[in-house]
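Complex shown without one protein chain; remaining protein chains in place.
Residue numbering begins at 1 within each chain, and the chains themselves are lettered A, B and C in the order written.
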Amino acid sequence: MAVDIRNVAKKREQRYSYGLTLLRDCIERDRDLPREEDIFKKVILKVEDITISFGGLTALSDVNLELKEGELLAIIGPNGAGKTTLLNVISGFYRPQKGNIYFQDKRITHYSSHRIAAMGICRTFQNIALYTGLSVIDNIIAGRHPHIKYNFLNGMLYFPWARREEARQRAIAEDIVDFLEMEHVRNTTVGMLSYGLRKRAELGRALALEPRILLLDEPMAGMNLDEKEDIARFIIDIHEFLRIPIVMIEHDMGVVMDIADRIAVLDFGVKIGDGTPEEISKNPKVVSAYLGSTGE
Amino acid sequence: MTINVDRPCGTFDRNYYQAMEIFRTHLRKFLMIAFIAVMYALAFIVDDYIISILIVFCAFSVGMTGLQIITGYAGQISLGHAAFMGVGMYTMAIFQEHLGFNFWMALPLAGLAPMIIGMLFGIPAVRIKGLYLAFASLAAHFVIVYTINNWRSVTNGTDGMYLHRPGKLLGIDFMVDKYYYILVLTVTIIMIYFAKNLIRTKLGRSFVAVRDNDIAAEVMGINIAATKVLAFGIGCFYAGIAGAIGGGYYEYVNVEWFTLTDSIWYLGFLVVGGLGSIFGGIAGAVVWKTLDELSTLVTPITEALLGGMAFYASAAFSLVIYSLIVIVMLVLEPRGINHRWQIIKRSYRLHPFPY
Amino acid sequence: MKGSITQETWAKLMPQEGYDTFPKLMRRNHWQWGEKKVAYRYKDFGIWQELTWEDNYAHIKALAGGLASLGFEAGDRIAICGENAPEWFFGQLAAQSLGGISVGLYTDATPKELQYIIAHSEAKIVLVDDQEQVDKILSIREEIPKVETLIYWIAKGMWSYDDPWLIGFDDMMERGKEYDRDHPDFFDRSIDSQDGDNIAVLLYTSGTTGLPKGSMVTYNNLLSIFQGWDEALPWKEEDENLSFLPPAWIGEQIFTVAPNLAKSIVVNFIEKAETIQSDLREVGPKVILFGARQWEMVCSEIQSKMIDSPWWKKSVYHLFLPVGYRVARFQEEGQRIPWYWKALRFISYWCVFRALQDKIGLRKTRTPITAGAALSPDNLKLLRAIGVPIAQGYGATEVSGLDTVQMQKDYYRPEGSGEPFPGVEVRITDEDEILLGGVGVVHGYYKMPDETKKAFRSGYFHTGDGGYMDDKGELYIVDRVKDMQTLKNGDRFSPTYIEGRLKFSPYIKDCMVVGNNRESVVAIINMDYENTGRWAERNHVAYTSHQDLSQKKEVRELLGDIVGKVNGVLPEKQRVTRFVVLHKDFDPDEAELTRTRKLRRDFMEKRYDKLIQGLYDGQDKVEMETTVTYRDGRQATWKIDIFVQSLEG
Partner (left out) sequence: MEDFLKSIMLGLASGGIYSLVAVSYVIIYKATRIFAFSQAGMLVIGSYTMWQCLIVWSLPIWLSILISLAIGAAVALIIERACMRPLIGQPILAPIVVTLGVMLFFRGIALLFWHGEVRGYGESFLPLGSWNIGFLNLPKIQVYGFIICMIVIAVLISFYKYTRTGLGMRVVHEDHLVAQNLGINVKRIFKYSWVFSCSVAVIGGMLLGNIQGVGVDLDYNGLIAIAAVLFGGLESFGGAVIAGLLIGIVQIFAIQYLGVLLPGEITMLVPFVFLLLILLIKPYGLFGLVRIERL
């Protein structure tokens, strides 16, 4: 059942709430939220026949993709199919040779990636981009960068404004740590954490940016069963409870089949399938791409 | 379990303000206040020669803190820091001489001028990753030296300019070295307090983000180029202020005081002091300036040894010895005195446990 | 029922007239302190949030109103299951202020155990903390028809549950406020309607044998035992206490609820099970009650860290430790400490032990107490040596928790369990079973008249523990009467004593000694995977998993000479002749241990019977086949062979 972000529950006290209360208040204040009737209908992110090549090697050719409100889109495909390159293009790290990207009907193809991040397109990386020198809580507070409201001058003076703002940001960061159940590793440096906890910390950093959409790059790669369960639970919570549309790259078909609303299949830079999990599992082209042609 | 080293047993935080305090327990607050009180008391105890050394310590601590912000925190290498200190001195002199500003008016301007110039030079270098800012700052050094030497009408070229200390203020005559030292110390404490807070807040974190992993910084919505330029600007502001208060003591400024060698020693002794911490910067400045004082004592001895060539000997000695210290220090302890100090402090606090 | 305790001590211990129940005390504290003093402090979102007595009173009143609006009257039971949190005790006090009884449940209990206790105690309302417990209760919903509503306070992940049977904690508070508006003085009326003799709590003891028995503990029992304790070891009002032991255990009621209400001390709640040690260090409590297992963890942490510490720290530690041991031995023999030893102790305190206590978080602790399973003497000596004045205690739920504690700080016996409190009477039967009487004896077991008759004879409770009293009146616990085992040749030996000594080594996590009517004593040992793994790395022993490391020859030799050292202390015939290193730890989820980590011996002997047979008939390798159930229910069977290590002599 589509539980819309606004009327999930009345303002509950943080201790007895469903979690992420402070973050939800921030998202409601900063972002323009989907109306109830837009869920699964209004397109929020449109990728229009993107082509990109690195000196002769075409990583993506004419890829079209749409992400609707409140949808969990999984992108699957064999290694080297251009999945990560697609995410890099969306988040502004690479400039496509051809094609455009529209976010809320605004062309953002050539925006610099920090502007795109500040607009609410947050992403996590396959090989984790965190500050291994800082502790988990500092990483998350660093993720709050675009939403911290004081300039560096009264930052230097620190006392009245900056101090209050830092405390407020720390509270939001703690809210995320509590949601991701990382209280016991809150102060350990990220360098000393296990792989699963680092992926969770990175998810926390992406959340700290008050995402309007989330781009997850193989959130469950290289994890044991328990860690996969935890991360899957968090992703489902974020998707259903905060109503954040998610684009997820994943290899584990079991996970993809049961939590994805829609699946897009990429093979050698070409989109060969797009639809609900049932359609995709029966689509002949996808089957042949994955299992090799059946040779008849 | 990881023991929270900087909290003794039994101190817990009731709100986030307490959690963020630097000096959490009363003992540490008391120690810091006591240290500052001693520094002020020194003004009335020691003789004028020591006062001059202390003033130089303070001035160069401010300069080194500026370089710490550029290099230690934001990871950009600046080879023109001494030149920007010079710009600070000259702006002070120019405003005081040509436009008749008094000391208090000219001081902030002495910081702003190098900041603006620094940012101008920084802009070309920050667009791409790597040590291009080092080259840009090197170019800045020569351009500044050239303009000062050749803009005779304003900076009357190579024969230097005069600076003035502030006149009487509330009955304190700053011409007396003691009171000027107190003024310098106060400015230093304020500047270091600003730097400490800068590191704790949003901009400081974005400096560290840019230094450690600029892809992650980009993803967090940090405008990398702007952050690097701002870091360079703030660093040069500190250099300017350092120049102004340092210059105020001698009340004379000359081009020879800030050569390329000084810029290199700035960088070298910053690394000796320790990157990435305010204390490291101050330690580097103190080491550098004590070596300076020692080398001035050494010259009579070298004169006796080498006979006539004393003039060259002392310059050569300081060059050779300093560079040896920097190289040896870098090879043996790349993270500087501060890192060694942190290890000792941590080992003491963790006693008797190892981790 | 009075036994040998004089009349006026009995009267002195009884709570004053107007304040003989928990809710009344709570009301007095609210009236007396209100906003001025902190009652509860809990760590959430990284900082310690504080609740004053005003907040407590408001929360409890609102919750009581909510319960009343659900039809909860005097005499009804509320079952509470959750981690230590203010809401746990709000639920208990709210139910008690309506005249109800609270039933404590353990969070790591299996659904089957929960179902038995809830059904047996006919609880009307169940209060749990988070989604995990809610799912457990929902899975046994059919077997507990009497339960009308299920309340939860941590709502994470619960937004899609819209079952009317479930109510959130803050919704209960709103209902309570409405109820309070239309029945203005229901709260005071119901509080005044009770007196000291009402049953306060129903605590099910998960005995090592048979089904759990619920003992009916009254307010008088709890408050008078606490009063006796307060005379022996006085509490101060500014004391701090850390609540992390399961509230379903009598120790927690006596040690946290009673002092908080009677002497208004501050109770601190930990954030999460994994953060106990860092929270302990942050709070620095004045009084602490640990189970033996927690003290063993503290001791093994000290030892394992000292093994890794650099040479200069190690030399300082080993230089001053003998001073501590020597001073402890003075205290043990009760002699006066000579002045130069006092000076040495002062130096050693400031050089090592003050810092050491600070790191383990016990620097401010005035009365550290150990209860539950017996703490092995070596641990006790180490703790005494580093300056933690640990006191051993003994008690039983049926006699309202702690009954005997070592009271003098400077005089203690390592094996002893302390003198009885004022108001507690101890007697030893001829088969040296311990009988406990006095103010703390409870009414009996709930709905089990025959068990009550068997256990409570003539005003005394038959503890079933073997022991003896020395001339100074100190009680010594040897072992469970049933567990005292006899070898084939008639020698009696106490397996828990040997196990205690073995567990003192950092490389042994747990072990079980077997020998009842057999020719010799053998042991099944669980190695401590973390410390042994670190030892293996230091000695270049390659290993992959817990199972692989446990069967390594080097590990067996390492444990061999530890067992040898322990054998040195034991009399000739009681020595461990052969032992095996088990490939996995004893696990409460496979019912090998009780909730408080005590061994279930007969079940284990049946389960590892093939292994024990192999030990006795001299094989050097026993082939084992064990099935392992994962947390999500999947089963896997493994075939592995366990190597036997025998000790010469």
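Everything that follows uses one rule, which is that a residue touches a chain if its C-beta (ideal position, glycine included) is under 8 Å from a C-beta of that chain, and two chains touch if they have at least 3 such contacts.
No experiment lies behind these values; they were computed from the predicted model shown.
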For the chain not shown, which residue from B:Thr25, B:Thr186 or B:Ser323 touches it across the whole complex? B:Ser323
With respect to the chain omitted from the figure, which of B:Pro8, B:Gly160 or B:Gly268 is a touching residue? B:Gly268
I'm checking contacts with the chain that's been left out. Which of A:Tyr16, A:Phe103, A:Phe125 or A:Tyr158 qualifies? A:Phe125
Where the complex has a chain not shown, which of B:Phe135, B:Tyr193, B:Tyr250 or B:Trp341 is the residue touching it? B:Phe135
Residue by residue, what part of chain B touches the chain that was omitted? 71, 75, 77, 79, 121, 124-125, 127-132, 134-136, 138-139, 142-143, 145-146, 149-150, 152, 215, 260-261, 264, 267-268, 271, 275, 309, 312-313, 315-320, 322-324, 326-327, 330-331, 334
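The rule we apply is simple: only the chains that are shown with their structure count from here on.
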Taking the touch definition from the header, please name the shape of the chain graph: line, ring, star, complete or other. complete
Using mean C-alpha positions as chain centres, tell me how far chain A is from chain B in Å, no decimals. 42
Between the Cα centroids of chain A and chain C the separation in whole angstrom comes to 44
Chain centre separation in whole Å, for chain C relative to chain B (CA means): 58
So which stretches of chain B touch two or more other chains? 2, 4, 15-16, 19
Would you mind listing the residues of chain A that make contact with two or more other chains? 170-171
In the complex of these two chains, what residues of chain B are touching chain C? 1-4, 7-16, 18-19, 347, 350-355
Complex contact set, residues of chain B against chain A: 2, 4, 15-17, 19-20, 194-195, 197-198, 200-206, 208-209, 212-213, 215-224, 230, 234
Please give the residue numbers of chain C that touch chain B in the complex, ascending. 43, 46-50, 277-278, 281-284, 301, 305-306, 308-310, 313, 316-317, 352, 355-359, 361-364
